[in-house]
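Accompanying notes for the structure given below.
Every protein chain except one is present and positioned as in the full complex.
In this document, chain identifiers A and B correspond to the written order of the chains, with residue numbering beginning at 1 in each.
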Amino acid sequence: MSGHVVPLRIYFGIFAALMLLTAATVWAAFQDFGILNTVVALGIAILKATLVILYFMHVRYSSGLVRISAVIGFVFLVLLIGYVAADVASRGWMPAPAPIQSAPLH
Amino acid sequence: MQTQKKPSYLSADHTIGSWLLTQDHKRIAIMYLVAVTLFFLIGSILALLIRLELLTPAGDLLQSESYNRVFTGHGVVMVFLFLIPGIPAVFGNFLVPIMIGARDMAFPKINLASFYVFLAGGVMILSAIVFGGLDTGWTFYTPYSSSYATGRVTIGALGAFTVGFSSIMTGLNFLVTIHKMRAPGLTWFRLPLFIWAHYATALIMVLGTPVVAIAIVMVALEHLFGFGFFDPTKGGDPVLFQHLFWFYSHPAVYIMILPAMGVISELIACFSRKRIFGYKLVAFSSLGIAIIGFLIWGHHMFVSGQSAYAGLVFSLITYIVAIPSAVKAFNWTATLYRSSVSWKTPMMYVIGFMGLFAIGGLTGLFCANLAVDVHIHDTYFIVAHFHYIMVGGTIMGYLGALHFWWPKMTGRMYSEAWARLSAIFVFFGFNLTFFPQFLLGYLGMPRRYHFYPEEFQFLNIMSTAGASLLGLGYLFPIFYLMWSLKKGEQAPANPWTAKGLEWETTSPPPTTNFDKTPVVTEEAYAYEK
Partner (left out) sequence: MSHSAKPGETYYAHQFEDAAQSHESITLGMWIFLITEVMFFGGLFAAYTIYRAQYSAAFDEGSHMLDITLGCFNTVVLILSSLTMALAVRCAQLGKMTGALFNMVLTLGLGTVFLGVKAVEYTAKFQHGLVPGPNFAPHGVHSFGLELYYSLYFALTGMHAVHMIIGAVILMVIIGLTAKGKINKTYNSPIEIFGLYWHFVDIVWIFLFPLLYLLGRH
């Protein structure tokens, strides 16, 4: 079958890295980085996911088309979450106008 | 070039099993044709009920509850069971492998499965309608659909979820087939524009449909278990549903129109005997519409409570999406310039498309304007706008495709006289139905209402008269096309002397499409050589 065979040491190395990162994220949860808490947690998760994608899912050794697919998936995910969050975040920016005083109906 | 001894895909095997369990993309396309036509008839009957009710200002034919169910049924059936599958599932499935010189799709079994999943979803939707009806509007807005409507809404919504799965399977198949299975010599810029259009459509199917799927799942969870995602009484946000719904449903309208635009490109080139002006621009414009189409869904939500800043951004980018559509319209016009036009039936549908899509598209610009939309949202102006695109655009494209490729698919020619008559009925009937609705909307008649002020009656009567004419225009083809199957003259391999790989095989084609894999050496639409 065609396809690059990844050496065993890489698989075990990546696994070790993933374990370390899991420990790191649990440790980081109990620290207070203030506003950076979410950034740290998400950052570690993204790093773990990237390792799984590149090595376990072979994207490191795959054709350009597969790589583009992975990137497009991520881009559209960010688009969906980002755009929706931007709407919710910006709702409070413009105060609602005062009610219009209109003439009473006959 | 073709041996007459080889049986066509239609005569290869006559057993029921050979059809129901077929993996041949052409047979699957024919099964989709039958299913989609049936659903179209059901949607049309519901439309007829709407127009009958709207003949008089009072709500006399139907009660309000029933009227809600009729227009919801019309929308759900037409959108999910006809317009979205429509051209891709019938003509895309039939033609994509042939146009690229392949034996079949990349995944024939997934293709067959997509058909049965489609049927299952259709049955769920129809049973929800038959057993009491959906009354939320095809847009299923929460919290009505999730917390206050009947359980049938959940079944109907899950039916839409199922149909969406079928759509994803089709899109996946198109993408892999077009990327990987083109014949030798068929580079990207030698592909027919029909293929480019279906490629862009498949991108939308694959990226957008899952989002409406999860929105429907969340509605179901809210209805069944009381999860509060969209329920304000539980801290949820109804506008979140609208975001997730329209993230798909706006690009979905491009799923509906892009394949029709692909059809138009093919037909114009053939019936004006000229290559498409600005081929690369037209190809890229399909991609442009698909991508920009994902950035503008909030224009359906200007009055929903989304932030004004979001509204501003959505409005601005919506104007921009008109540009690639205009590129196509100008390039088609330039193709026609100084060409030799032949007025066969497919060409009549093309010209109809160009005029009606222009009106639909231009009125879209009115709707895109945030300030204007505050007044015309949820009025008949919007209804007229989208019917100009979906009926004046997509259905014209569908009928044009049906008449153009009917000889290829069935091996029979139809009656040109009856076909032209139908096209004329459709064109005039359509305009009489929907043009008055622009006026009605502008004057303030809301959509989804079945009673209205007296002064709107004249325009409503015109609209219903037009609908009757339009209905006849849709019924005639069923008869003369069925008649042609038995009595129509045998079609030659290339009745229109068109360019394209599908015309270089027999009518109808053999099961493996070609005797041997074609090698492509010239560009698409090489008419002038």
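Here, a residue touches a chain if its C-beta (ideal position, glycine included) is under 8 Å from a C-beta of that chain, and two chains touch if they have at least 3 such contacts.
Quick caveat: nothing in here was measured; it's all calculated off a predicted structure.
When the whole complex is considered, the residue among B:229, B:349 or B:398 that touches the unshown chain is B:229. Only one of B:180, B:280, B:375 or B:487 touches the chain withheld from this view, namely B:180. Touching the missing chain, out of B:96, B:206 or B:321, is residue B:206.
Touch with the hidden chain on the side of subunit B covers residues 102-108, 110, 168, 172, 175-176, 179-181, 206-211, 213-215, 217-218, 221, 225-229, 234-237, 240, 243-244, 517. Seen from subunit A, the chain kept out of the figure touches residues 1-3, 5-6, 8, 11-12, 15, 18-19, 22, 25-26, 28-32, 37-38, 41-42, 44-45, 48-49, 52-53, 55-57, 62-63, 65-66, 69-70, 72-74, 76-77, 80-81, 84-85, 88-89.
What we mean here is this: only the chains that are shown with their structure count from here on.
Taken in their complex, subunit A has these residues touching subunit B: 65, 72, 76, 79-80, 83-84, 86-91, 93-94.
Partner subunit A is touched in their complex by these residues of subunit B: 179, 207, 211, 237, 239-240, 243-244, 247, 294-295, 298, 305-310.
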